[in-house]
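What you see is the complex with one protein chain gone and the rest in place.
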Amino acid sequence: MTSHLPALIVLTPLVAALVVPVLAILARVLVRPVAVLSLAASLAASLASLQRVLAEGPWSYHFGGWAPPWGIEYVIDPLSGGMAVLVSFFALLAAFYAPAYLGVLAQLREGALGSLFLLLVAGLLGVVVTGDVFNLFVFLEISSLAVYALVAAGGNRATVAAFRYMLIGTVGASFYLLGIGYLYAATGTLNMADLAARLPAALETRVAAVGLALIAAGLGVKVALFPLHGWLPDAYSTAPAPVVAFAAAVQTKVAAYAFFRIFYFVVGPGGPVEPLLRLVGLAAAAGIVAGSLLALAQRDFWRMLAYSSVAQLGYVVLGLSLGTRLGLYGALLHILNHALMKGCLFMVAGAVRWRTGRQDIAALTGMARKMPLSMGALFVAAVSMIGLPPTGGFFSKWYLVLGSLEAGAWGYVVVIIVSSLLSAAYFFRVIEQVYLRRAPAPESEAGRKPEEEAGREPEAKAGREQEAGREQEAGREQEPEAATAARRRPWELPWPMLVPILLLGAGVVVAGLSSGFIIREVIQFAVPVEPF
Amino acid sequence: MRAAGLVLLVLVGALFFYSSAELPPTGDPGSPPATHVSPRYIEAAYKETGTINLVTAVLADYRGYDTLGETVVIFTAGIAAILILAGLAERREEP
Amino acid sequence: MSSLSEFIIQSLAGGLRPLLAVGVSLAAAGGILLLGRRPNLRDALLLAAAAVKFALVASMVPDVLAGRVVETAPLLLTPTLALHLRADALGLAFAALSSALWVVTAVYSITYMRTLEYGHQTGYHAAFAVCLGATMGIAFAGNLLTFFVFYELLTVATYPLVVHRRTPEAVAAGRKYLVYTLGAGQVLLVAVLWTQHLAPGGGFTAGGFLGGAAGAVAGAPGDPAAGAAASLPALRVLFTLFVVGLGAKAAIMPLHGWLPTAMIAPTPVSALLHAVAVVKAGVFGILRVTGYVFGPEAVAGIDPGQVLAWVASLTMILASLRALAEDNLKRRLAYSTVGQLSYVVLGAALGAPAAFAGAVFHITAHALMKITLFFCAGAIYAATHKENVSEFDGLGRSMPVTVGAFGLGALGITGMPFIAGFVSKWTLGTGAAAAGRPGFIVPLLLSGVLSLGYLLPVVYRAYFGRAAGDGPDGDGRPEEGGLREAPAGLVVPLVLTALAAVALGLLPDLGLNLYELAATAARSVFGGGFGLAGGGP
Partner (left out) sequence: MAPDGLIGHLNYWAIALLFLLGLYGMTVLNNLVKKLMSMNIMQVSIIMFYLNLAQKAGGTFPVLLPGELHPEAAAYVNPLPHALMLTAIVVSLATTGVALALLMRIYRRYGTLEENDILRRMAGR
């Protein structure tokens, strides 16, 4: 059994995805347990594989028993093992969160949603563990198709967003496919290890250069690398929260992983690689600045988070493009940290949407009192996005800046710092809404400046919609809000939604404090010994 | 948008024509794809897989896992179409 | 064998103290949040935490004076840098001061918040506790990473205190505060990272670990590899980045804008910000950087070190002038702080052992005097709701104790002998002379005279002024007759701090040996060969 662990990582969610639609019709109660169990099994398999790999070195699994250049192999090394753990962990969290968020669904929809989610996970895991560039394409497309449909589940606007996402995503996939075609033309092989052995001889040719450029562009679309990010804001601001939380946390990271895998493990230094990486680094830097500026301009909380994702993915790609050891540490650490914090933020945003039906920043007004725990998690995640210690975001920034210094790229240092300040600007705006803006409270300082409070009220009221206005009134009287009381029966949220949020919020800090440990135990083995 | 598209077009086109001269000429028996990996499929497929159709041998056996993925893609598309077409827009998700 | 295990246990317990000193506050913050619905229990917990922390810190003083460094086992945060807490003389001087003042501030702020019926008291006390925990962390930080972690934690934890009133004015002040401190924090981060890039894994070393890089300086302790990597121009830029990064919190003149605005916060916060935590963290950072990262020789060897001394001197004068024009008492005190803290910066920049010791002791001295002044301002506000100096006429008769304490603090600020401020200024002055730059004594004196100009009128008005429009019956009588002091919970702390300021003026080593700690720090930075040039016992 243990010898088939790598296959199990992908196959358990895949099989569950086949079973779930049937179960939805035959035995609905089993749908959720089966989905959760399969993801838990996948997580366990990933963890076990990672543990073994860290102890014994890379592990190759040959499908059908065919040796690699001819057959397809799975390769578990600290990098892919770590990514597999990340993906399956977030899948598990999203699977907990989703049912409570989505509520009671029709039979058909429940089966289809569950199945597609499992397919998305299986596809991403397949991308992570495969050692074959064409197989990577196939699984990338499985995950993409699933996510197009899942985005479309968010309603009519989401359907339009999903269609555009699909067009752009397919262009990306096509570029990637054509790129590996070029590499195939240059080497005659599709296996990553074999490519790594045969490419150096062909690296100076134009064919390899164009192939790599096409791959970079194709994966750039999937990573939402600026200026190829056009699909992301619409898709992420309209899709259902669990989908966005999972996709924002992990899906784009898997594409970044593929980028890392191909440019550092398959290709290696030399030829067109360095200029290409420099170009990608510039695009990432532009994305960091542009994403932060655009996020600052948003009034919709979800779109703000989406644009901030564009910026944060820029961090990851920037680190990958630096080609220095510390830069790569930073990129990989940021894959983890950004997954934690953005997953947390989107889950909180989803919780707010779930309770109020709104997704603009103004909807967060005074939420600190109604959802104190979620807002605490939001605060921690926001601090991490800004990159303040001791949260994870700070430590990824630490390595990214050190890596930039190592590469002598002062411009990138400036970009990272400026982006931190911009993100501070837009996140503290949110924090102000959450914690400081509220109905005039009776506890403002005794006898002092009542006129100011009063003067603020009409303006504050004008901007609010009916429901929120009513809640404001209710909040002032310290009475339970009758309108929403029914929906918050147990606590501020149903526990399946609250627990993942709190877990991620705590994870942001834990990941920060243990970043040295993570680097020493996993990441340092996941980076090529001599990057460049 | 349109202008950006045209710029992209010109860039990609330039890449293609820049590299086309170095791609292996059509039908070149000495090209890497013809000399690496694939000879084994041709020479040993019958012995190893027992089929005379080499494409089938590759598709279903050597790279059978790709084909599993292929069927999963179809399955995904089917489920996706069900989800997209069956569900009327959810009330709550409607902005 | 048993003695060995005892030794291990003892050293473990001893080594844990810096960590505990930080942890007590953070744990207290958590407890305070949990006890939000039981205010009395919550406030008792706050006081208990403050007392425990003070005991912990005070217990380290003998160890450090005996030349031992108390440190915790490092927790690796990055492959080369750890979360490293260790108590040396400089850090302990700062920590002892702030933990002692936390006790009185806790009493004061509990009373103040209750008297004035502020809201959100739970969050307020929790944030306050986090601030103190962060301050401990800054004091005990053993390397730049640890320092930065707690420095930014302090930034974030102070924000809710600044915006505590939730009014648009407070929110705007909070924004301004964040713009300054976060912006400067990022600059500091670049400086920290650059240092880490030049000398990977370097921890604070008395005398500096970048010092060898100054090239011209012979015999300075430092990593030879760092010397190879860092050129002189790079060091100049690096030092400038450090000064800008730390200067915002330290409120050095062009970067001081947030401080008067932040006076919108409740008075105990102002007392904390000015006397204990935020601003002091900035100047403390400058002392750390000059003494323990660059080393005095390197600072003396690069131009920005010289420029810094000039900027500090200018800040002293300009801030004092600005304070003269301010009617709001708290804002006036804020500008006074801007000026006074430049003494510390000047001491750090001068590069003489006595100047350094004076600077370190001035942190203590200024803290005691300024916290007294702010406590008085708060007490006056709590009793009369007056916060402008022009309204203070006749206050001396209704609140004699408060105004008297204010007078003591004010005299201390001006550098009157027998009050703590005199000791630090005298030491600083001798340091300037020893450094061969006696010219810098002039701004010290000038600023003292100016502070006389902006603080004494407060006392004068309170005792001798008569309220405008008081009419015929108002000739110097208290308005409603009799004493109207603030509650004892406000008055006792301010009397205590005023007395402490006087006591340390007479016997600088009383109690916590703060003067000896400052001198020890200066000796360690400048090497054992240097003696204090005077002023010390």
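Lettered A, B and C in written order, each chain numbered from 1.
Here is the rule we go by: contacts are C-beta pairs under 8 Å (C-beta built on N, C-alpha and C of every residue); 3 or more make two chains touch, one makes a residue touch a chain.
These figures come from a predicted structure and were not determined experimentally.
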Open item on the list: Quick check: which displayed chains does the absent chain contact?
Closed with: A, B
- [ ] Have a look at A:Ala24, A:Val138 or A:Leu318 and name the one touching the chain we're not showing.
- [x] A:Val138
Open item on the list: Touch as defined at the start, partner being the missing chain; which of A:Leu178, A:Val280 or A:Ala331 qualifies?
Closed with: A:Leu178
Open item on the list: Please output the residues of subunit A touching the missing chain, sorted low to high.
Closed with: 134, 137-138, 141, 145, 148-149, 152, 156-157, 159-160, 162-163, 166-167, 170-171, 173-174, 177-178, 181, 184-185, 190
TODO: State which residues belonging to subunit B touch the missing partner chain.
DONE: 1-2, 4-6, 8-9, 12-13, 16-17, 20-21, 23-31, 33-34, 37-39, 41-43, 45-47, 52-55, 57-59, 63, 66-67, 69-70, 73-74, 76-78, 80-81, 84-85, 89
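Here is the rule we use: only the chains that are shown with their structure count from here on.
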Open item on the list: How many angstrom lie between the centres of subunit A and subunit B, each centre taken as the mean Cα position?
Closed with: 26
Open item on the list: Using mean CA coordinates as chain centres, what's the gap between subunit A and subunit C in Å?
Closed with: 42
Task: For the subunit A and subunit B complex, residues of the former touching the latter - done: 14, 17-18, 21, 63-64, 66, 69-72, 103, 106, 108-109, 112-113, 115-116, 119, 122, 126, 134-135, 138-139, 141-142, 145-146, 148-150, 152-159, 182, 184-190, 194, 198, 202, 205-207, 209-210, 213-214, 227, 238, 240, 354, 357, 359
Open item on the list: Looking at the complex, which residues from subunit A come into contact with subunit C?
Closed with: 383, 386, 388-390, 394-395, 397-399, 401-402, 405-406, 413, 417, 420-421, 424, 428, 432, 435-436, 438, 441-449, 452-453, 456, 513, 515-517, 519-520, 524
Open item on the list: Per the contact definition, I'd like the list of subunit B residues that touch subunit A in the complex.
Closed with: 4, 15-16, 18-19, 21-24, 31-38, 40-41, 61-66, 69-70, 72-73, 75-77, 79-84, 86-87, 89-90, 92-95
